[in-house]
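Pasting a structure here, questions to come.
Yeah, one chain of the complex is gone here, protein chain that is, but the others are all in their spots.
== chain A ==
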Amino acid sequence: MGNLLEVEKLKVSFRSHGGEVQAVRGVSFHIEHGEVLAVVGESGCGKSVTAQAIMKLLPKRGCSIKEGSIVFEGNDLLKLSANKMKRLKGSQISMVFQDPMTSLNPTMKIGHQIAEGIIKHKGLDKRKAKGRALELLKMVGIPNPEARYDQYPHELSGGMRQRVLIAVALACDPKLLIADEPTTALDVTIQAQILDLMKDLQQKLGTSIMLITHDLGVVAEMAQKVIVMYAGIVVESGTAEDILEHPKHPYTLGLLNSLPNYETAEKERLIPIEGTPPDLYAPPAGCPFAARCNYAMEICVQEMPESFETENGHHSRCWLNDPRAPKVAEFAAAGRDGT
C-alpha cells in the first residue's frame, strides 16, 4: 500500500512590504496509513504553514505555494479543484487547532458545530446527524452529551472545548488528522488528558496523525516517526527512537538538551540553544543553523548540507554526517562542545 500523504519539496512564501518571507523552503515527508508523525521545531520554523498548506487554509492573498506537491491517496491536492478540495476537507483530512478558546463559533451550539460537517459530508438528515454528534461527544469523553449538545462554547472549559474540537475533526472518520499543537494552550493536567484521549482514539480508529508539537515527551509517547524542522526546512527525520536516542543533527541535539528529560521528566540542567533562527527574508546560502552551531565548519556557511541517510530511514541535513567530516569527539577535544 502506498503512503497516505506524500509532501514533496514544498515551498511556501509570504509577500510583505519588506520583501518575501520564505516560510517553507522545500519540505518533504510522508505519512503512512495509521501512523503518527510528529513535527517539531522552534517557533516560526514553518510547522503551521506546512499544515495549513495541506488543508488549503493559507491566506489567498499574499501567500503562494511556489513549488512542490502534496499527494494524498494518489491525488495532488495542489492541483485539485476547489470543490473537490472542499469535499476532502473535514471528511478525509481534518484539523485540530492550537487554541480551543477561540476555535469554536461563540454563537452556535456546540452540537450543531459537530453536526454541520456530518450533514455536509455524510448527507445525513438533521436527526441522524445529531445522533452521530452525540456519539462523538461521548467518544471524546464529554459527560452528559445530551445536555452539552445544546450548550454554547462559553459554557465549556478549555479542555472540554478541545474535546469538542476533536469531535468536530473526527466527525466524518477522516483518514488523516492534523493536530497543530493541540495542547499548548491548556493547563498541564488537561494536556495529559487530551493527549491520552488522542492516543486512545488513534489506536481505536487507526487514524493517521500529523502531530505538531513542542513537547518531545509527547513525541516519545505518541509518534512513530519524527521530522525536525528549522528555518523552513526539514533538518532531521527518522523514527521517534532514532531522533530521540541517536540524534544526528546538532539542532535536534540542542532541542533535546533544552528540554527536561522526557523519560524521567526530572529537571536536569537545561541548556537553551543560544541565538535566534535566521531571517527568512534572506535565508543564508549554507546551513541555516550555522550561526548557532557549536560544530560549524567552513563548508557549513558556504553550502547547504545535503540530506545524509545515516541509518535506514534516518536522515540528517548536516555536514557532520559526511564521511570527510571530523568526528564530534574531535570538537570536544578542541573545547568546542558547548554542552
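We adopt the following convention: a contact is a pair of C-beta atoms (placed from the backbone, for glycine too) under 8 Å apart; a residue touches a chain by one contact, two chains touch by 3 or more; residues count from 1.
The criterion applied here is as follows: contacts and distances are computed from a predicted model.
J.: Among "Cytochrome c oxidase subunit 1", "ABC transporter permease", "Inner-membrane translocator" or "PqqA peptide cyclase", find the name that the UniProt record gives to the complex chain excluded from display.
T.: "ABC transporter permease"
J.: Of the residues listed, A:V40, A:A133 or A:L165, which one is in contact with the missing chain?
T.: In the complete complex, the chain left out is touched by residue A:L165.
J.: If I consider the whole complex, including the chain that's not displayed, which of A:F72, A:F97, A:Y295 or A:W319 touches that chain?
T.: A:F97
J.: Using the definition of touch stated at the top, determine which of A:K47, A:H121 or A:K225 touches the missing chain.
T.: Only one listed residue reaches the unshown chain, and that is A:H121.
J.: Please pick, from A:G74, A:P106 or A:P323, the residue that touches the omitted chain in the full complex.
T.: That would be A:P106, which touches the missing chain.
J.: So which bits of chain A touch the chain we can't see?
T.: With respect to the unshown chain, the touching residues of chain A are 55, 57, 86-91, 94-95, 97, 99, 102-108, 113, 116-117, 120-121, 152, 154, 165, 168-169.
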